[in-house]
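Handing you this structure, nothing more for now.
Missing here: one protein chain of the complex. Every other protein chain is in place.
Chain nomenclature is as follows: A, B and C, assigned in order of appearance, with residue numbering initiated at 1 for each chain independently.
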Amino acid sequence: MEVIEQGLGQLFMNPDPDLLRAFFQLKDRKMVNKVMTLKNAVEKFVHDGDYLAIGGFGANRTPIAACHEIVRQGKKNMGFAGHTATHDMQILSAGEVYNRLDVAYVVGLEARGLSACSRKYLQSGKVQTTEWTNYALSVRLQAAAMGVPYLPARNMMGTDTFKYSAAKTALCPYTGKKLVLLPALSPDVSIIHVHESDIFGNCRFKGIAVADKELANASKRLIITTEKLISSNEIKQDPSSTSIPYHLVDAVCVVPFGGYPGTMAGEYFSDEEHLKEWMTAEKDADKFKAFLNKNIYECKDHEEYIRINGGQVKMQELRAKELLLNKEG
Amino acid sequence: MEVIEQGLGQLFMNPDPDLLRAFFQLKDRKMVNKVMTLKNAVEKFVHDGDYLAIGGFGANRTPIAACHEIVRQGKKNMGFAGHTATHDMQILSAGEVYNRLDVAYVVGLEARGLSACSRKYLQSGKVQTTEWTNYALSVRLQAAAMGVPYLPARNMMGTDTFKYSAAKTALCPYTGKKLVLLPALSPDVSIIHVHESDIFGNCRFKGIAVADKELANASKRLIITTEKLISSNEIKQDPSSTSIPYHLVDAVCVVPFGGYPGTMAGEYFSDEEHLKEWMTAEKDADKFKAFLNKNIYECKDHEEYIRINGGQVKMQELRAKELLLNKEG
Amino acid sequence: MADYNSMELMISVAARELENGATVGVGTGAPCAAAMLAQKISAPDLVIIFEAGGFGPELPEMPISVGDSRTTYRAIKAGSMGETMDYCSRGFVDYTFLGGAQIDMYGNLNSTVIGDYANPKVRFPGSGGANDFASFCWKMMVMTPQDSKRFVEKLDFLTTPGWLQGGNSREKSGLPLGAGPYKIITNMAVMDFEPNSKRMRIISINPGYSLKDVQDNCGFELLKAEKIADTLPPTEKELRILREEVDPYGYVIGRS
Partner (left out) sequence: MADYNSMELMISVAARELENGATVGVGTGAPCAAAMLAQKISAPDLVIIFEAGGFGPELPEMPISVGDSRTTYRAIKAGSMGETMDYCSRGFVDYTFLGGAQIDMYGNLNSTVIGDYANPKVRFPGSGGANDFASFCWKMMVMTPQDSKRFVEKLDFLTTPGWLQGGNSREKSGLPLGAGPYKIITNMAVMDFEPNSKRMRIISINPGYSLKDVQDNCGFELLKAEKIADTLPPTEKELRILREEVDPYGYVIGRS
């Protein structure tokens, strides 16, 4: 297979499916209770130097509590999939957790503007970056999920996004058309936030799936944070609705409002005031240090984080906003 | 891209995604009432010579009523995706509807044995065959759904299944490993049976998905047969549950028990007696002719077919069997 | 004639491009406002698509993220990013609106860096789904304020494909055939692309601006259509619906 062009970027993960197969062959498939604290799960399954991916989209159904815990535990030198990354990346940048970054969408918080902290970290020279697109990262995860070293696509070609990627182009042997070949991406560890899970890790989320099914399938280790536990019986009564089956999961952490200050479909809307506080604090080094101390480093856990940012009253306001209750008169 | 090996089989459909794009660019996307009789839908959207694919798995959630109607209308010279094909293929073989066949699973009815009729037709020399596997056809549909000319996989290699396929092998430019490249398959027309649909074609099925999402996405034209209609409002209240969105759909045909004598998950189990009647009748040319006349050619529609094979009493028996009501004491 | 600002003008002009029954892939902000406005005026069956998975919602208000719950409110489907982009890739999506820090004469966009890639002056978000939408959707449009810093001779980084180097270069790149930039809508004018060279071309000028204004605020030479029209300003109806129904809090149009 003749490669026509090749991106200049570094490929951070080996796309060889036989390595992934060898790992999964030994992964325990017994249906055992995997419930543990988020602190324990991060200690056990997130290691310095690992390649990390975070589920959800931007600040929607994103395991924010887990991002805080990673920063709190001072994880370093990680690779990171900057796939629709917004507030999650802002937190991980504040902790300087990663030094290798696959870029699809980074430093921005969509309509909310750009994160001074993420931008500063990316401009510091401490982070090696390789460029992709949102779809490209989704397809790369899908390749790993399918147990193949790459999948072809028709985006990226002709651009600097390709030039600074680690992708290759080659001609299709059926049509003679040029295609971009996207190498499989199997993160060492991923974290996905869901609406409900049983103690074994059979779980369900609602609303958009983003690339979380691909991510769950592609990842070597997977931590689930869940709004609540449900019985295994409930899963078995409606197997068409299972989003992620238990055997992919290493840890189940019960974290109510675990996506706060982001949105959780059908449960709570994002806390725009608190996100603005982040964006403002970032602009001043001293203020930001104090802000991080208060909200992460000196904060025991997510429950405390929520308490100091408005507690249950705020959560109920965000629920009302999510459910558009104001429109009901 | 250097091809290492190439199957001897014929590729029945052009895998060029730009042809598919040109078709979909012009496909009407307006949300209009698509409800029509199955007779009208088959007249309008199934043409002699078209390449046809049938949803479901074997005799599970399979649009049997539509297969009868295709035979009744005497469609000929079709291509057919013999993808987990069992009773559907038995019916289409009885009508000698197709003359080109992509084989994954054919002539058998799983644990029920082999169909004399399908086997005789395949051994007649009237049908050109190309070999694949169930997963290979699923991946070929997925390639068309993704708008790419092929997807790589790691099955088929080293076998005669590959040798008599129309697949190619080539080395992966990332790992140097040999991969099989499976060409996209976009059927001209497909038929999928579902549990419920609105009048626009937004529909839901339950239980296993088999390859029906891939098939719906890959197909140029799509006929939905549905157990019942539901309101569009019901679809919109739970968009996470939509199996197939309306814009892929050309016709919605309301056919209660449309999967009979096969199984419809949660609704009715297969009619094993009637399937045995088929298998027995096939063995004698005269008997089979009479059987087909009675059950297809002289049968007005699926309602009549059901009436002459046990009617509502039988349907309620099959419902009880599906729901394992005997186990409830 | 009604009083209006340039954002209201651009959104109104953009909305008119979206015919009934079409599909459009949008982000937050002005693109979403344009799609919502089109639905309420002339294209009730316009299908709005969000890259994160929202398909055909009845938007109750402007989403703040392309993945927030508004994007699946009474939607046809809440799917995945892969499903949505596959849908674009196989040719189902007619329009998309994109933007960037820089745009060149072929409609290529930069949303990655200002300065050198390895040592950037300013790091921007990168492609996100922009490169994907621009590669796959048939007609790509841009709404943007116009000035010479943004409309540049040479991009610092080509994030998202327009007509690449013009002529048939896009066709030869491997990108799907027949798709590409369609209209560029600025505060001053509306541009399309000359069919052979694929260079940006002025086709209408907005009220209050001259041809010279348009060229003076562009870092490359603009072609001119044989007949240059006057852009029709927003109608009373467009402004009323935009202000009262689409963006009552003025998030995008800057009024409230």
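Everything below uses one rule, namely that a contact is a pair of C-beta atoms (placed from the backbone, for glycine too) under 8 Å apart; a residue touches a chain by one contact, two chains touch by 3 or more.
Just so it is clear, the model here is predicted, and its values are computed rather than measured.
*Asks:* As a test of the contact rule: which chains in view would the missing one touch?
*Replies:* The omitted chain makes contact with A, B across the full complex.
*Asks:* Among B:37, B:99, B:134 or B:232, choose the residue that contacts the chain missing from this document, as touch is defined above.
*Replies:* B:134
*Asks:* Among B:157, B:199, B:254 or B:320, choose the residue that contacts the chain missing from this document, as touch is defined above.
*Replies:* Here the residue in touch with the unshown chain is B:157.
*Asks:* With respect to the chain omitted from the figure, which of B:69, B:214 or B:250 is a touching residue?
*Replies:* Only one listed residue reaches the unshown chain, and that is B:214.
*Asks:* Among B:39, B:178, B:294 or B:307, which residue is in contact with the omitted chain in the full complex?
*Replies:* Final answer for the missing-chain contact: B:178.
*Asks:* Which chain A residues would touch the chain omitted from the figure, given the whole complex?
*Replies:* Chain A touches the chain not shown through residues 17-18, 20-25, 27-31, 144-148, 202, 217, 235-237, 239-240, 242, 245-247.
*Asks:* Name every residue on chain B in touch with the hidden partner chain.
*Replies:* Spelled out for chain B, the touching residues are 56-61, 82, 84, 86, 103-108, 110-112, 114, 119, 122-123, 125, 131-136, 138-139, 142, 153-161, 164, 169, 177-180, 206-214, 263, 265-266, 269-270, 272, 322, 324, 327.
The definition used in the following text is that only the chains that are shown with their structure count from here on.
*Asks:* Centre of all protein Cα atoms: which chain's centre is nearest to it?
*Replies:* A
*Asks:* Please compute the C-alpha centroid of chain A, do the same for chain B, then give the distance between them in whole Å.
*Replies:* That pair's centroid distance is 37 Å.
*Asks:* Got the chain C residues that touch at least 2 other chains?
*Replies:* Expected reply: 72, 78-79, 89, 136, 176.
*Asks:* Hey, what residues on chain B touch two or more of the other chains?
*Replies:* 17-18, 146-148, 240
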